[in-house]
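I have placed the structure first, in the form of structure tokens, so that the comments after it can refer back to it.
Note that one protein chain of the assembly has been removed; the remaining protein chains are unaltered in position.
We just call them A and B in the order they show up, numbering each chain from 1.
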Amino acid sequence: MSPSPTVPRPALRHETVLLAVVVLEWLCFHALGPRFGTLENSFDLLRHSAEIGLLALAMTPVILTGGIDLSVGSLLGLCAVLFGKLWRDAGLDPAAAAGCTLVLGALAGGLNATLIAGLRLPPLIVTLGTYSLFRGLAEAITRGADTFTNFPSAFLFLGQERWLGLPTQAWLFAAVAIAVWLLVHRTTFGRACRAQGFAPEGARYAGLPAGRQLAAVYVLSGTIAALAAVIYTARLGQARADAGTGYELLAITAVVLGGTSIFGGRGSVHGTLLGVAALAILNNGLVHARQPREVAGLLTGALLLLALAAGTGPKLWAARRARATPPPSP
Amino acid sequence: MKAWPRELSVGLALAALLAALAAFAPGFFAPQPLLSLAAREAPVLLVACGAAMVIVCRQIDISSGSQFAVVSVVAGLLAAEGWPPAAVATAALALGTALGALNGFLVAGLGLPSIVVTLATMVTWREGLRWWRQGAFVNLPDGLQWLGLGQTAGQWTLLATALALLTLLALAARHLAAGRHLYAVGSDAEAARLAGIRPGAVTFGAFTAAGALTALAALMNVIQSPQVDPKSGTGLELKAIAAVVVGGVAIAGGRGRLAGVLLGLLLLATVGPALTHLRIEAHWEKAIQGAIILLAVAAEGARRRPA
Partner (left out) sequence: MSAPLLELRRLTKSFGGARALRGVDFDLRAGEVHALLGENGAGKSTLIRIVTGAHRPDGGTITVDGRPAGPLDPRTAQRLGIACIYQQPALFPDLSIAENLALRLETGGPLRRLDWPARHRRATTLLARVGAPLDPRREVRDLSMPEQQLVEIACALGAGARIVIMDEPTAALTQTEQTRLHGVVRELRAQGTGVIYITHRLEEIFALADRVTVLRDGESVGTRPAAGLTEPELIRLMVGREVAQPYPPAEHPPGDAVLRVRGLGRRDAGVRDVSFDLHAGEILGLAGLVGAGRTELARILFGLTPADAGTIELRGRIVRPRSPREAVQLGFAYVPEDRRRHGVILDLPLAHNASLASHRRLFPGGWLRPAAERRLAEDFIRDLGIRCGGPFAPAGSLSGGNQQKVALARWLATGPQVLLLDEPTQGVDIGAKAEIHRLIRGLAGQGLAVLLISSDLPEVIGMSDRIGVMRGGTLTTLLPGGAAPDAVMAAALGRATEAAR
């Protein structure tokens, strides 16, 4: 056979381009809105991006394995409600309630994991089902109306105050980011995720614990969604069934924007972080530039398409030049 | 031949639910509420047909809810401007077709993954609409509601239209070459190419047709109320995909029937009202729908395993 036409290595890495975009965004909004560049606003930015950022971090290994998790936004809502329930109705103190919530999040992720890794069902549809299920459970628990408020200030410290000069949740976010980065880029687990994303059967034939590792990815995703739920509740001071609606799409957007291939295998955690930053700065900056919030949403969609086209463009040209698909081996 | 048991099991689940209702809450079968329910779900059926075409083609479209909203609002505004209904309908269909074609172009023309493309167009249309309309409702002129037919006649018309269209599409899927091309491309795009089918064109067609069906669904929704809610169609794409999956269309493409989609939708749509009638809290609806989707995929997976 002729070796498959390899994509010419792009002159610039995706992450480099994205970094330039982030810097450019920053400079633009700095020029446009006088309050944008202040320290206070930077902290605001961090606070607002922590939850989406966590979900995007958890989504990265999932997408690297070639999967997807549409249920994280709903799970955030369910976990917020469960947290509220544990604290208010079961009488646990917030720390214990948070711990229990993390366990429950892991269990919910375990449901996805069982169906996807155990029964080998397609992740898109499984998590579409749990997307509906988790949100539905949140609504059922709160009867659609119940809201949990009046959390003690010691708990709100997590979401609204600073610790060692930075917003408290930023520390947590940084810790998770470093952990996920190490996991994906420096451990055999991350390597196995990639192998699985590129060729699931190939990974099994190499003796990798494919099923177990796929399961772990979704359990991790559920746990981090639960963490995001606790932080979300602490930031807003309330927990409602509709918490985190649409967050799954923002998280996926951040990951794809960060250069992770939706087909699995290719991608990086720092790319995801840049993707999160690009989205967060866009949202926050437009507000400061006195633009309506919807413009941010609009631009998010456009940016996503652009990132995709940029990622696929060179490959497409190569394919066009080679006329059609690479020839399978004889 | 092997696909029928799957659709049969959905039918049995539906029959069981209806039997439970007949036994414990015969009030469910009161004609007028039932007709209203059916008319409300008629647009969803059309969107689900579009989603089924796209999924059979091994793609996915999660932007149909946003397309639905955009078309609804535009149709409403045109009607409010005093355009005659026929012109409104034509313009709306053209718009829906164009939105579908854009998805089709991005997926088939540029080779981008459909899940991300339609995620992007979903966000873009929804946010664009919010920016443009700032959440304002559109008041429709008198006489547009039920096309002036009166509620009952209007509802029957919608229901008949949706079912007629479903039948036509189901026949086309089986007996027109174009219909089989959808299945061929979904089953194996490379084999389709070698058989002289243009997978790109077929995929483009599927997205475009889905857009047109969504537009028609939006029109059928618009005429049911005196106002257009700019948030209409939120979550519609998931409802449609859920009906498709529960109805036994394989998410991996190439297999499934519209008859199954109809059954799937009937099952999912009956759950909500059934809860009310069986005196279970209605807040469980979404959770139960989610559970049905999971059961359906799990059943599909179990069925596939021995092969």
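Going forward, contacts are C-beta pairs under 8 Å (C-beta built on N, C-alpha and C of every residue); 3 or more make two chains touch, one makes a residue touch a chain.
The structure presented is a predicted model; accordingly, all values stated were derived computationally and were not measured.
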Mind giving the shown chains that are in contact with the missing chain? A, B
Of A:Ala199, A:Leu236, A:Ala289 or A:Ala309, which residue touches the hidden chain? A:Ala199
Which listed residue, B:Gly11, B:Gly76 or B:Gly186, touches the chain dropped from view? B:Gly186
Contact footprint on chain B, counting only the chain that is left out: 1-2, 174-178, 180-181, 183-184, 186-188, 190-197, 250, 253-255, 307
In the whole complex, what residues of chain A lie against the chain that is missing from view? 1-6, 8, 186-189, 191-192, 194-195, 198-199, 201-209, 265-266, 318, 321-324, 326-330
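Criterion: only the chains that are shown with their structure count from here on.
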With chain centres taken as the means of their Cα atoms, state the distance from chain A to chain B in Å. 28
Looking at the complex, which residues from chain A come into contact with chain B? 68, 115, 119-122, 124-126, 128-137, 139-140, 142-144, 249, 252-253, 256, 262-263, 292, 294-298, 300-302, 304-305, 308-309, 312, 315-316, 319, 324-325
Per the touch rule above, chain B residues touching chain A in the complex are 60, 106, 110-113, 115-117, 119-128, 130-131, 134, 190, 193, 238, 241-242, 245, 251-252, 281, 283-291, 293-294, 297-298, 300-302
